[in-house]
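Every protein chain but one is kept in place in this view of the complex.
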Amino acid sequence: MTGGDPGDTFPRLLLQHAAVRGNRPAVREKDLGIWQTWTWSEEAAEVRAMACGLAAQGFKRGMNLAIIGDNRPRLYWAFAAAQALGGVPVPLYQDAVAQEMVFVLENAEIEFAIVEDQEQVDKLLETVERTPQLQHIYYDDPRGLRNYPHDRLLALDRLLEIGREFDRANPGFYEQSVAAGQPDDIAVMLYTSGTTGKPKGVCQTHASLLAAARGGRDFDKLVPEDEVLSYLPMAWVGDNLFSYAQALAAGFTINCPESGDTVMIDLREIGPTYYFAPPRVFENLLTQVMIRMEDASKLKQALFHYFMGVARRVGADILDRKPGIGAGDRLLYALGNFMVYGPLRNVLGMSRVRVAYTAGAAIGPDLFRFYRSIGINLKQLYGATETCAYVCLQPDGQIKLDTVGLPAPGVEVKIADNGEVLVRSAAMLKGYYKRPDATAESIDPDGYFRTGDAGFFDADGHLKIIDRAKDVGKLAGGAVYAPNYIENKLKFFQYIKEAVVFGNARDMVCAFINIDLGAVGNWAERRGLAYSGYTDLAAKPEVYELIKTCVEQVNVELAADPMVADSQVHRFLILHKELDPDDDELTRTRKVRRGFVEEKYKVLIDALYAGRASQYIETMVKFEDGRTGKVGADVRICDAKYLPAAPARKAA
Amino acid sequence: MFYREAGQFKTSYDADSQIFPIRQDRIGVALMLAVAFVVVPLVATPYVFSAILIPFLIFALAALGLNILTGYAGQISLGTAAFMAVGAFASYNFVLRIPGIPLLVAFVLGGLCAAAVGILFGLPSLRIRGFYLAASTLATQFFVVWCLTKIPWLTNNSSSGVITAQKLEMFGYAFESPASKYLLVLCIVLVLALAAKNMVRCSIGRSWMAIRDMDVAAEVIGFRPMRTKLTAFAISSFYCGVAGALYAYAYLGTVEPEAYNLDLSFRILFMVMIGGMGSILGSFLGAAFIILLPIFLSQFAHGFGLPNSIASNLEAMVFGALIIFFLIVEPHGLARLWQIGKEKLRLWPFPH
Amino acid sequence: MAIAARKSGDVILELSNISLSFGGVKALTDISFDVREHEIRAIIGPNGAGKSSMLNVINGVYRPQQGAIRFHGEVRTDMNTHDAARYGIARTFQNIALFKGMSVLDNIMTGRNLMMKATFIEQAIYFGRARREEMEHRRRVEQIIDFLEIQHIRKTPVGRLPYGLQKRVELARALAAEPKMLLLDEPMAGMNVEEKQDMCRFVLDTNDQFGTTIVLIEHDMGVVMDISDRVVVLDYGKKIGDGTPEEIRANPAVISAYLGTVH
Partner (left out) sequence: MQFFLEVLLGGLLSGVMYALVALGYVLIFKASGVFNYAQGAMVFFAALTCVGFSEMGMSLWLAAPLTMLVMVALALATERIVLRPLVNQNEITLFMATIGLTFFIEGLAQLVWGSQVHPLELGIEDVPLQWMLDRTGIAVSQFDLIAALICAILVAALAVLFSKTKIGRALRAVADDHQAAQAVGIPLQYIWAVVWTVAGFVALVAGLLWGSRNGVQFALTFVALKALPVLILGGFTSVPGAIVGGLIIGASEKLAEVYLGPMVGGGIEGWFPYVLALGFLLVRPEGLFGEKIIRRV
């Protein structure tokens, strides 16, 4: 083999694995009832055929290859095939509608696409007149496509045959192509959804992706025996890192679920050793655990709750191997491990998890603690598409509930004056595709990437992300004010569904609360509290007391942190109606429209800051049938206890 | 609770369709086999061997046979004891009349004779079903016992019809001690149980269950009712025949045709019902239950100083009541209870 | 798109002058029609028109007193159900006829019984051919499970499934036999709109992908007109119409039979 260090591009790494551990499983897929397995050498052969097939069909160095579909082995191989030819795989979100795909297809000048099935083919054909350059569509699953009389379509099977023929006719072609690849070539292009404006294609090179992948591999000591379940969208940087880049960097096995519906079953079967999920997955799992436990017999419930109590007390510390845990507690935990935690991990499919990560959104401390206390090494990480999801990682044994850990090896992190987190590392984007303006804007002259997130380092050097940088303001007293950070803390309570805090340029922080009708309703029923609906329940003094304890608990947490101690919630009220997208108070994705709310409920905000004990308000509401009406109520305002800011403030 | 199934995934159909797909089960079975083959022979007393373990295994085998017919193929039979008798007396005659025949071969031939009789008496099942069939299998019971009593040749002209089984000698070894008999019976039963399990998970087992569950549909997809039912009768009878032979050779020693009476048929039927229809495991559980219950009851009666006659009547009542109880509470018997318990352990700590 | 591309072949089933009666009650009177290879042929008619009896005649459950059945050109009037299965005729039933005590997988596996050759002795020792056969057929069955999208229930006992899925499993069992001709007796009866759409898709896909000839009885006129190539209309055991959906829609006898009073 010629050219380059073996293992500095993905196709070369693949060849290396095929040579070193050719008979070990590289990828499995639950298909036809069993886990079909391909070894590294088989995978290498398939990739080779696919690459040759693409070449035979006219795919050239520098071209982009769209990849659309659920996580399937052949789609992962398409990444390697495109890279082997010096092309760039461009994964698209498989659940995007045709119109959304058009932009990327046009922007990336896609001529070749490898897609999963009829559904994706249909979408591509739907907008065919807007993407005339898309001439080659290969599909993995021929179901329903037999009679599509379309000259742009070809079965992937057929492509592989063509590839094998081409390979025979052009010996050495593949080797040359792979050898021609450079670490600095673009390895993948990931489109970020972007909160504003059009999506941008983030170009990552072999070198940058591998820097992130190898950094993570060494950090968590990933080995070829590890197993991951690849079920997150392939277009997302996380999946690209965990299921592709790290798999090739560490040589472990990836497992593709049978379908989106069977992920949980497949998770149980595979029992991955290395697992990644966004917080909402962990949250859903926990909810299911609790719901299922409610049907259990009293004895089992008592057992469960007792041992969960033990776990809460000592579980996380035992996992972190912290000293100072008594033999009695250890014994109890061991017993609990046999009776409850072990079975629980088993049912969740996490018996074998050695390292689990969550990221993408703030995870509730209770949620986080639950998984750690039953012995699952769940950790948080922080990153972005532009940094290959590789900025901060929580090291084993140094887990804090509300930080995202220490800067990862090889990553420099600094905080800008406005609180924005800046990152410089080898695992950084080469640039945005065809957007030098955006590239220049997001990378400062020193080579630091602007993450757009605001955060700070705590006393131990752990990074704490508090908000989007643009939302961060200052209190009248000059202290940093991060509304999201406070709101998230409030929302971690099951009783609080939505929270809106105010405080920018004011002297104190106040909050609107929406209670969770289900949880609070349940709570009320259990104590025999009658109520007629949301408005009624929200106004109950008992409910105010309940929420007050929640708010005060948040205040305690805030006070402990000098950076945000001034942001304690001084006063709050429970809104008489639920914030609703129909009333334009929330976006369709249920994010609060802060400005709109501020304007609409100005009376209440004024009352909060004026120190009044209650305020009458009438609001327009839209009913489901489209009529509008008025809801009026006297909204009570409650003072919450807050602590004096910790004296250690100077230490920050 | 003990199950840790995460990570036990199957990469081939072979692995997916093994008898015990869960690793913990395989370990459990291995442990049980170790106990049965190593620990038990070391610790059990002759009484335990000959009054509990040997009859347990033999009855389990007979119940297995009946389960194939009734539980899997859905054909009720009240003539199990008759097939056992055929197996026993045929084996006796083979050994008697063919000098030097290995005993194991005689058992197999005895089983085959039982199978032949089974096919003969299974013929009505092609035309009649349900209760008619149940009632008609009684004919087998009466006819076979009558034949054995009335045809002197079959009992080697023994005046009372009593035969004494020949010495249990195989591979040049005389199985005389209870422990050795136990091990022999254990081996035979295990091999046949494995074979039965294999059959019920293959095409022939599916054909039986198909005929049982919906005979019209079974025909339409190409099963031949005659062949299916008759193989069920034949294989079931073979199992019963071998069990009958073991009953005579390894358990009773001296046996008369009346030992294989209707009462025995019913006992086997109860084993199947209490153990679980359509379950290999159930046959064993049922046999254990029916063997142990009288022992337990007579201990109980002794404890209260009750005479034997009362104990035996009590036993009948308890049997009867238990049958009804099981049918009402758990028609699929102990095997289903076991299965439910296992499911609970697999899902532990969740209830479902 | 799929329908337009389909093309019907030669006549593979020909029924001529079929009459069937039960103890003097006439179920079918002098009915003749044919079925072409690869087509979807619907039999429609009001309740009691003799539709199910017609299917039962085709796969040998009933033997007609008069008339002849030709399958692939040969007279098969005297075939029984087993023969029909061997000739490659599979069917589903109006009232689901699954094997309740078995899992979905086992139910579908029964559909392949005619292709299994291992003797019971081989099966008992589960070695060699018996084991190989189980594995091979399992693979084929899994493809059908995949095709009908019932992966998530493959090990569930069929008795626990909802009605719509049971119907699908029954179709799977019939497909497992790789039939040349598939008889479907009201495959969509009792289903909600979504289930019906799924079933339609499966029927069309089956016809399309495996080239299976399909004879189907269905009450839902919309479905029948949408998916069938030709339609036979029965009423009181007599044939009153035969032709393409368009022709049937315009046929006065059919209209009057369906509307009842228009004479």
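In order of appearance the chains are A, B and C, and numbering begins at 1 in each one.
Note that in this section a residue touches a chain if its C-beta (ideal position, glycine included) is under 8 Å from a C-beta of that chain, and two chains touch if they have at least 3 such contacts.
For clarity, every value in this text was computed on a predicted model and none was experimentally measured.
For the chain left out of this panel, the touching residue among B:Arg26, B:Arg97, B:Lys150 or B:Arg227 is B:Lys150.
In the complete complex, the hidden chain is touched by one of B:Ile19, B:Leu33, B:Ile98 or B:Ile128, namely B:Ile128.
Check B:Cys113, B:Met273, B:Ile291 or B:Ala335 against the missing chain and you find that the one touching it is B:Met273. The missing chain, though absent from the display, is touched by one residue of B:Met1, B:Ile119 or B:Ala139; that residue is B:Ala139. Looking at B:Ala15, B:Met317 or B:Ile340, the residue that reaches the missing chain in the full complex is B:Met317.
Residue-level contact of chain B with the missing chain is found at 76, 123-124, 127-128, 130-132, 134-136, 138-139, 142-143, 146, 149-151, 216-217, 220, 266, 269, 273, 309-310, 313-324, 327-328, 331.
Simple rule for what comes next: only the chains that are shown with their structure count from here on.
Taken as a contact graph, the chains are fully connected, with every chain touching every other chain. C-beta contact counts were set side by side for A-B and B-C; B-C has more. Closest chain to the protein centre (all Cα atoms averaged), using per-chain Cα means: A. Centre-to-centre separation of chain A and chain B, using mean CA positions: 58 Å.
The centroid of the Cα atoms in chain B and the matching centroid in chain C are 41 Å apart. In chain B, the residues that reach two or more other chains under the touch definition are 12-13. Residue positions of chain A touching 2 or more other chains, listed in rising order: 33-34. Note for the complex: chain C touches chain B at residues 59, 61, 81-82, 84-86, 90-91, 93, 97-102, 106, 109-111, 113-114, 116, 118, 120, 123-126, 130-131, 133-135, 138-139, 173-174, 177. Listing the residues of chain A that touch chain C in their complex gives 31-34, 143-144, 146-149, 258-259, 261-262, 265. Across the complex, chain B meets chain C through its residues 12-14, 17, 195-196, 198-199, 201-207, 209-210, 212-214, 216-224, 231, 235, 278.
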